[in-house]
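Note that this complex is displayed minus one protein chain, with the remaining chains in position.
Naming follows writing order (A and B), and every chain is counted from residue 1.
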Amino acid sequence: MAGFEGFEDRHKEVFREEARELLSELEGSLLELEEDPENTELIERIFRAMHTIKGSGAMAGFDEIVSFTHELETAFDLVRDKKVPVTKELIGITLTSRDILRDMLEGTAGSSAGQAAQEIISNLKHIIPEFPCSGSKKVQPHGINEKALCLPGEEKALTYRIRFRPNQDIFKIGTNPSFLIDELRALGDCMVIAQIDSIPVLSEFDFEACYLYWDFILTTSHGVNAIKDVFIFVENSSELKIEVIDDGLSQSPDYKKIGEILLEKGDVSAEDLRKALRQRRNIGSIMVESGLVEQGKLTSALAEQQYIREKRKQFKEAEAAASVRVPSRKLDVLADLVGELVTLQARLNQFSLTENDSELVAIAEGVERLTDDLRENIMSVRLIPISTVFSKLKRVVRDLSSELGKEIELEIEGGETELDKSLIEKISDPLMHIIRNSIDHGIEPPAGREALGKPRKGTIILHVFHSGASVLIQVRDDGKGLDAEAIRTKAIDKGLIPPGVEIEGKDIYQLIFASGLSTANEVTKISGRGVGMDVVRKNIDALRGTVEVESWKGKGTCVTIRVPLTLAIIDGLLVKIADDHFVIPLSIVEECVELTRSETVGTNSRHIANVRGEIIPYIDLRDIFGIGGTPPEIEQIVITQTDGRKVGFLVDSVVGETQTVIKALGSTFKKVDWISGATILGDGTVALIIAASHIMKLWEEQGAQRTACKAE
Amino acid sequence: MGKTVLIVDDSASMRQIVSFALKDAGFDVIAAVDGKDALEKLNAIKTEMIITDLNMPNLNGIELIKQVRQTTGHKFTPIIMLTTESQESKKVEGRQAGASGWIVKPFTPDQLLGVVKKFIR
Partner (left out) sequence: MSVPGITHTSQYLTFRLGDEVFALDIIQVREVLDYTTLTKVPCTPDFMCGVINLRGSVVPVVDMRLKFGMPKTEKTVSTCIIIVEIKTGDEHIIIGALADSVQEVIDLDPGGIEPPPRIGNGLKVDFIKGMGKRNEKFLIILDIDRAFSDKELSEMETDFGIGIPSGGAEESGNKKAVHGDLAGQ
């Protein structure tokens, strides 16, 4: 069959001929109407001419004519309904419109016709205040849902249970249900069960009525709208029920019991079902025998059960064939190799630029593209949904809360968020610990909650979502919140903060991650396991992540873990001190500012930078790393933000951004925790990756000691 | 021999478009220019389906549908209305008159056949 284009061409000339006739008829009628403005017959004729031009024009592909005529038609619809009087002005405008339409039709006026049409429309709107503001309504191209005409796409196949019970008069509107059934069957695997229980005895039988109705089990990837489209002309007059009964996700080969199916479909009442179940025999036959359900409905339910079981079996087999099980170790090797490739490719890039050979540059760029794709693919293979650890967490919540006599619900949002496999393994323990903490210390006992006017049941919300190259995991409870005063007292007690030093808001809560700080007065079984929030912090740090806590007294606590999407490759900022290169993870870098020698004069050992009025302490890396030599006249401060605090790192120069393949430093350096790893640069040398938060911590601790020493 | 479809429309180009599309799909097509013409053609030629425009001189589409349903032999004949988006109320009126379905202009041959094949083969 001809496509739409050919279809249009074939009919364009016929339409032109027709439209010419209609336009001259329009002209005649308009002139007559000027003499006889009340003549409804004439108005009707004008309207019809416009309507035909619009409808047929649309079919023949004259879009400009269609949208313009639509406006005219709207105006004359108002005239026809006597909402707008026929005036000389209106007739004048309409006559001009006719001429414009003719120009459009013949294609003689080019783009000026469109402009003229716009003027007419605004004139019309001017003289007809009632003109609908929406103006040219976009004419929807198709009568029936477009989706129905689409080829089966990527959409997932679902299994639907459909009951179609047509109006008994369906034949009288010229519809044969069997065609509809055929159409439905064409959508996918379909099982049809006719229900005959409504057929009356012969004496009452009307031969023109439809007594049958049907149950369908259909598996299709076309979507529910395609199903509705089958019944589009009868859905108002018929009973049509469409339910998804299998989303293809269930792993279980089993399906609902017969009783459940019948109940779900409303074919039996819950009461009857209970009665039948009590007899402990084949439920279906009992219910048919006792007349609680018709044989046809039972057949339908049995068929559904059989069908779904079969489908699930097929799906499982297909799934097994479509995926390959690979030991994750092999994936790790693959990721390592890709890492090597990225490194090598960086070298190639660098080399190609120094060689100044355009062909070599082109090759290097090609390799870069491929490497990027490869890396992304490998990384995506390693991604698994975080929900894989959730079942464990649910269990913990269930067990712990009942142990502690608390009522707690765990709500999970974003469980489908994907993370690197190795990350998920490592995030599980800290997450577990935070949730334990919420259950143990956060959520109050039910009675206590009621006394506070809170619902008996506490809620812990676990919310996982992507944010840039990071994944955020939030654990939020509606418990009592952290006690800032208790933390402060304890922290002073433990010497974590000097007495008299004011620490505000968030910073106070951050202290719960310091080692040795537990404010729980009684050591419970849960909290007394010897792992504190400092261990959580350490674990998250090891993943190059950050953890923050916010709390509202009496309202709850929210712990936010931020971890990079993948462990193997990060975006880094390459910096230089003397001849040594270091990488600072780009995820924590806020900005870089210059520091000139003269600015540092007088600040003594207190390193403070003034960045647009904000006071930011900075750490001189050359100094603490013991790198000799003289710093350049202008140094750079890389401002970073971790755990909600800003700290700068003073370096000689910033080289630029670099894609960093992280290499473990190995057990030899396992105590050197301010270096989170190493990476290999384009020239083959090694650069160290800075663990900013550790350096800050050590700097502060040793700074405190130093102060103490100097005081001696 | 294919089934016979009657296309009723005062627009020559519409008649041609529908008729070409259906003939391509193997149907026989007869045409009428308005409702009155249609009733005459129905009496003369055995027709399995009617596709009709609504806005026509000399007996409009709705009236045609009402009369067809009263005509012997056409109680169960499928009738499809050709409507435009702005004729939502006509759709309801047509259904009450006994129309089987509708298709909104403009449409492609495939869309037309999709509707036609709900009723006849």
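Operating definition for what follows: a contact is a pair of C-beta atoms (placed from the backbone, for glycine too) under 8 Å apart; a residue touches a chain by one contact, two chains touch by 3 or more.
All values reported here derive from a predicted model rather than from experimental measurement.
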(message) Based on the whole assembly, the unshown chain contacts which displayed chains?
(response) A
(message) Using the touch definition from the top, which of A:I258, A:I512, A:V536 or A:L688 touches the missing chain?
(response) A:L688
(request) Spell out, residue by residue, where the missing chain touches subunit A. (result) 336, 339-340, 343, 580-581, 623-627, 663-675, 678, 680, 684-688, 698-699, 702-703, 705-706, 709
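In this section, only the chains that are shown with their structure count from here on.
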(request) List the centre-to-centre spacing of subunit A and subunit B in whole Å, with centres computed as mean CA coordinates. (result) 46
(message) Quick check: in the complex, which residue numbers of subunit A touch subunit B?
(response) 1-2, 4, 7, 10-11, 14-15, 17-18, 45, 47-48, 51-52, 54-56, 58-61, 66, 70, 73-74, 77, 137, 139-144, 148-149, 171-176, 179-180, 183, 208, 230, 232-233, 236
(message) Which residues of subunit B touch subunit A once you look at their complex with the stated criterion?
(response) 10-14, 16-17, 20-21, 24-25, 49, 53, 55-57, 69, 75-79, 82-86, 95, 98-111, 114-115, 117-121
